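To start, the structure under review is shown below, and the notes come after it.
Of the protein chains in this complex, one is absent; all others appear in place.
For chain A:
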Amino acid sequence: MDSNNFFHDLHADTSLESSRKKRRKIEAESHSSETEIKWKSESAQRIYAVKLVEALQRTSSQNAPPAPSEAAGGRVVRDVADRVLAMAAKGRTRWSRAILASRLRLTMLRRHRKVKKASGSASRPRKPLPTAAEDRKNRLPAVGNRVKILSRLVPGCKGIPVTNLLEEAGDYIAALQMQVRAMTALTEIISVSQGDRLGSSSSSQA
């Protein structure tokens, strides 16, 4: 009887574990399809494009008297585009939080430059290098170098475990794809509307 109970417990445990694995897998899949829908939908792209134009209008009105030079203008547009993209993520991903946090840090640094210089470099604490135990977590056979490169490409993902890194990378890529689609459509609309405007004015003069 004892042996029966033993086998019964064993069987119950393994079925529980397999169902838990299945549940985790289903959650992961639904989570991933959620992220795909979030970045692939046309409405999300439209909303992003509108918010981008509004943000660009705000920055151009702020810098109105000294118009930014063409080279700096590209960087400004890129910063705004990244910021609006990060906001669209609603704080749910590490890369988006890192983008917004780095902006905040930069504005703080610019405002308190003198104070920062006085306090020295103690303001930004260095993260400790991964210990041996963490290394085992991050280890992946024969691809460790690629993982490190990937962690540097995705913002805010330097020392995190591999599974989190891969999740962040997937979401980041989907977001970047939407950013490219939206900005491409935006440039097309603007150039077309400007072409119309220039064309109509020249025809009226002729």
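To be clear about the criterion, a residue touches a chain if its C-beta (ideal position, glycine included) is under 8 Å from a C-beta of that chain, and two chains touch if they have at least 3 such contacts; residues count from 1.
The definition used in the following text is that contacts and distances are computed from a predicted model.
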Looking at UniProt, which of "Pantothenate kinase 2", "Exosome complex component RRP4", "DNA topoisomerase 6 subunit B" or "BHLH domain-containing protein" names the chain that isn't shown? "BHLH domain-containing protein"
Of A:86, A:99 or A:154, the residue that touches the missing chain is A:154
So that we can see where the missing chain sits, which residues of chain A does it touch? 6, 13, 17, 20-21, 25, 28, 32, 46, 49-50, 53-54, 56-57, 60, 67-68, 70, 73-78, 81-82, 137, 140, 142-143, 146-147, 149-150, 153-154, 161-164, 166-167, 169-170, 172-174, 176-177, 179-180, 183-187, 189-191, 193-194, 197
